[in-house]
Structures are given as C-alpha cells and as structure tokens.
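Only one protein chain is missing from this complex, and each of the others stays in its spot.
Letters are used for the chains, namely A and B, taken in the order the chains are written, and counting of residues starts over at 1 for each.
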Amino acid sequence: MKAHKPLFSQIPKSPTIDKVGVEERVSRFQTRSIKGTAKMQGLSMVLSMIDLTTLEGKDTPNKVRQMCYKAQHLHDFQDGLPTVAAVCVYPTMVSIAKDALKDSSIKIASVSTAFPSGQSTFDVKKSDTQFALDAGADEIDMVISRGKFLSGEYNFVFDEIAAIKEICGQKRLKVILETGELANLDQVRRASDIAIHAGADFIKTSTGKIQPAATMQVTYTMLMAIKDHYDRTGIMVGMKPAGGISTSKLALHNLVMVKEILGEAWLTNEWFRFGASSLANDVLMQYMKQVTGKYQSADYFTID
Amino acid sequence: MNILKTYKIYIAGQFPRTESGRTYVVNDAAGNPIANVCQSSKKDIRNAVQAARKAFGPWSERSAFNRGQILYRIAEMLGGRKAQFIEELIQQGQTIERAQIEIETSIDRIVYYAGWCDKFQQILSSVNPVNSSHFNFSVAEATGVVGVLADEQTGLLGLVSQLMPVIAGGNTVVFIAAEKSPLCAITFAEVLATSDLPAGVVNIVTGFANEMLPTLAEHMDVNALYLSNASNEIVKSTQLSAVDNLKRVVVVNEDWNQEKAQGIAFISSFQEIKTTWHPIEQIGGATSSY
Partner (left out) sequence: MTDSNNTWEYAPSLEGTSHIQLKEKYDLFIDGKWIKPSNNRYFDTINPATEEKLAEIAWATEDDVDLAVMAARKAYVEVWSVMKASERAKYIFRIARLMQEHAKELALIETLDGGKPIRESRDIDVPLACNHFFYYAGWADKLQDAFPQRNIQSLGVAGQIIPWNFPLLMAAWKIAPALAAGNTVVLKPAESTSLTALKLAEIIEASGLPAGVVNIVTGNGDTGAAIVNHPDVDKIAFTGSTAVGKLIQRAVAGTAKKVSLELGGKSANIVLEDAPIDQAVEGIVNGIFFNQGHVCCAGSRLYVQESIAEEVVRKLKQRMGSLYVGNPLDKNTDIGAINSKEQLNTIEKYINIGINEGSDLFQVECDLPSKGFYCRPTIFTNVAQSSVIAQEEIFGPVLTIQTFRTIDEVIQKANNSPYGLAAGVWTDKGSRIFNLTSKLRAGVIWSNTYNKFDPASPFGGYKESGFGREGGLHGLEAYLK
C-alpha cells in the first residue's frame, strides 16, 4: 500500500504545549491505582512489549546470544509468561541475533543511521540501514539529525526519515527523536509530527545514551501527536519510550497513559514497545509477587 | 441688588438644568436667599449613572501617571479660584479664617491624592508565593461606578476628601451634593470642567437626598456607595437598597478638617483585588541558574 511520497508541506501546524499543564496531566495518570487482576494483566502486557536491548561499544556475539536466550526464557519457573517483543542491537549483531532467535517469533530490531549521534553522511546512514536489513533485521530504529532539527532545517530531517523509510519498505521503521536533546516539549511535538508525516511506523523517545530519556511528559507529548494524526487520518502509529523505564510501576503508568489517550487498540506490542534492558526483571519480580504473595529477591531472576 | 445665580448640575461634562425643571432656594446662614439650585430627579440620577458608566472604561484604563497629572491639574485650577470658593463658604456660614483654611486644606488634599494615583497599586498589590509552579500576583482594580452622598458638614473639603480618592483609584462618580450647602459642589464642577478631567468621570447633582439617594442606591449599574457622617437611618436604608446587586457600601465617620483624614485606606475601599495565575515552565529540568 505504498502511497505517494510524503511531502513536508503537508505537515499540519504543531500545537503549542504548556509544560506545567502536561506535568499536571501526567500526575493524574500516576495516581491511577492498578491492583489485582488488572496488575497481573498489565505486567504481562509490559513483558510482551519489551524490546530487550543491548547497545554498547563492548557488545560481543556472546553477549547478544545470551540476551537472545533470555528473551525467549524470561522466567521458566512460571508458566504462561509471554516472551519479549523484540531484541534491539547494533547492525553488526543482527546476524548473530537472527541465528539465536531462529526458532522464535521474537523480532530483531536494529539501530541504524549512525546511532546514537546520527552525525554522519546521508550515504553512510542509508548503507547502515541497508546492511541491517540485509542481515535480517525486522525493524529499524533510526535516529534523527538533532543538530539539523535544532538549527531549523526541518526539511532535511523530514527528507532523511522519508529516505530511510523508502529503504525499509514493508519493514517497520522506528524514528528516535532523542528528546533529551530537543530542549522542550514544543520541539518534541514538532519532531514527532515531522517523523510521523515522513513515514515513521513508530516514534521513539531516546537512544538511551542521553538523559533525560523517556519521561512521562515526553511520552505524553508524543502520544498526543500520534492521537492527533490518527484522528485526522485514521492511520495508527506506534510508540516506543526508551531509556529510564526500569520499574514496573513506571511501565504500568505508561500503559495507563496509552490506554487513556490512544485507547486499548494500542495496548499490544504491535503498537507499543518499551526500549529497556533492566525492566524485564523488575516486572518479573512484581509478577511473581502477585502469584506467590511473597516479595522477591533479584538473586532468583537471571540477569541475562 | 445682587443677582441670584442659578446653579446647574454637572453631567457628562455638561451643565444641564435638571430634567425635572425644578429648583430650590439655598439660603445663607441668616436665612437670606443666595442662590437657586437644581432639585434633581430620578432621571438626572439615571443620566449621571449612564455618563459615569460610559466614562469608567477609559478612565480606569488610562495610565495611572496620567490620572495623577489630571488630579494635580484640578488642584491648580482650584487654586486659581480661591476667592470664589471663600466667598461661597462665607455665604454658607463659614468665618473667613475657616474658609481660608478649608480651601487651602482642600487644595493640599487634592495634591495629596494626585500623588497617590500611580503609587497605591504598589502597596495594595502583591506577588504571592504559591506552592506550585505558577506565577501568582494580585493587583488592585477600580470597583466601577461609585455613588457618593456628600457629607453635610462641609461644603468643599468633605466633597474633595470623598471624591479624590475614589477617582484617583480609577472609579467614576455620581455625587449627590450637600443639600444645604451645594454651592461649592457646583462651583467645583466648574473647576473640574476646566481641568483635564474627562467628561463623565465625575457627575454632580444637587437636590434632596431623600429623593435621589434611594434611586442611586438601588441602581443596578452602580457598584459602590459612599456615605460620610450620615445618620444611622440613612446608612441602614442605603445598605438595604444596595443588596440587590451587592454594592459595596462604605461608611466613614471622619472629621475632614483633620490632617489625618486622608490616606490609602480611602482609596483601597473602592478597589477590587484581582489575582492572576500563570504557569512557570521549568525549562531544562532541574538545573538551577545559580
């Protein structure tokens, strides 16, 4: 269903954002009390939405293989647990992950476009992406050129995203805004609108390398951009907060936010993901607490 | 033979005769007639309130500095007509010494309030340290159209003392002159008309209070009423008449001859406090600027 090429000029005017108002709204999501069956269901959803991530200079094939095993076996002592949605690695590790996950339905996401800074040439970014796809990546997590964005070259940012999406074809493209570098929520909203209109299947907050990362204020702002786009066009776009979500409570509050803003249609890993490395075990511990009634120890949950 | 002057009323910057066409005679202390004065009616009150309402927006929105300039101009103009006021005060029973003191005190009082025009706001206003990320401040704003019943004790000083703080604060006024000593009020209107005070800011009617006051006190477009040294009976009936639109009723019992019978409290009685909230965005998160 490849439609006509997206045009920068078609992006609607982004609404202005009052940050204090956003903080108040977000605090309301945080006062939602998730108990009992709702909590079990929520925790299970969180697990199924995780993009288990390793993005370090010191990543090796062995590290990636271990993470891929964990992705398929979150906590074998408990039946009925889902697997994570995907693993997220550097392009050079895609083939390793592909091999390690060949028997599972877990997706392989690869970062690209000179992740995390995006400071490279257009050609390098394109070949980076092509390399990851050729190696078997199911999803691409690209970064936007924040320097260009901040100097007002929105057109440039838009064109880059559109070009990468063209390379991705049917493969899903997540566009990382690196909101910690965008200074304020108005910019986050603007970048979200640009990414969505340029063809992003998902918008994603952060690389995990910059603080602050996926604050609820930022995620809220991006969810509102997705909502407005959906209301206008009927087209769904996915959301991936990444970085800084390491507790079950925060993850559940994110789900509350998704439910109340976008609705339950988004409460699947097709449309919502968490980019996280340490979230899974906290969720598992909370889950087991619900099952057993006992508070859990980290010693009983494998770290990789 | 003396000419018996007819004093007209002052509405919307004009000097019309009363709508009713009636006059009454004002006598001097010895009982000799000294002037014909309009016996204003309900319709004159209506016209005066209308004029005051129309003038309220522009007057209250005028810069405070400019209001101060205008009040000072009133003092200047009054200074230029001392002789006439002294004569009228004497006619109405003052000694020459008292009359002289009254005019001098009146001029001083106008100058005093002229100075307040662009200062009282800073004293009545505040920035309020609220426990959330908001900038919160309170400012004083004029109450609106104020009906003033003249103090019967003094012809000029009472008038000046009541009137000036009310208009200094940006209100407009319908003034019912003292029944028995209205001459200075009308002559003062001539001062106002020749200073730079915009038409309608002050409107002065003469006549019988018991005829006009209930109309003024019940008028739904009057925001406040101001009584000075009035009888308990008048205070109570005025307060009752004021209920329907919850006019602020200010009652003072001051000896206007006293030097201390002036102050910011006379201004703040005809001010409303408006509090405004606005969010403060903490841009850049937790970093302090220090």
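Note that in this section a contact is a pair of C-beta atoms (placed from the backbone, for glycine too) under 8 Å apart; a residue touches a chain by one contact, two chains touch by 3 or more.
Computed from a predicted model, the values in this text were never measured in an experiment.
Note on the chain not shown: across the whole complex it touches A, B. Here the missing chain is touched by one residue of B:Gln69, B:Gln239 or B:Asn257, and it is B:Gln239.
For the options A:Arg25, A:Lys209 or A:Lys289, the residue in contact with the chain missing from this view is A:Arg25. Summary of contacts with the chain left out: across A:Ser105, A:Thr121 or A:Gln170, the touching residue is A:Ser105. In the complete complex, the residue from A:Ile108, A:Ile203 or A:Leu267 that touches the missing chain is A:Leu267.
Interface residues of chain A facing the missing partner chain: 15-18, 20-22, 24-25, 31-39, 41-42, 45, 48, 82, 85, 105, 224, 231, 255, 259-261, 264-265, 267-270. Contact between chain B and the absent chain runs through residues 61, 123, 126, 128-132, 134, 136, 138, 141, 143, 223, 232, 235-236, 239-240, 242-246, 248, 263-265, 272-279.
Keep this in mind: only the chains that are shown with their structure count from here on.
Between chain A and chain B the centroid-to-centroid distance comes to 68 Å (mean Cα coordinates, whole Å).
Chain A meets chain B in the complex at residues 18-21, 23, 183-184, 212.
Partner chain A is touched in their complex by these residues of chain B: 133-134, 279-285.
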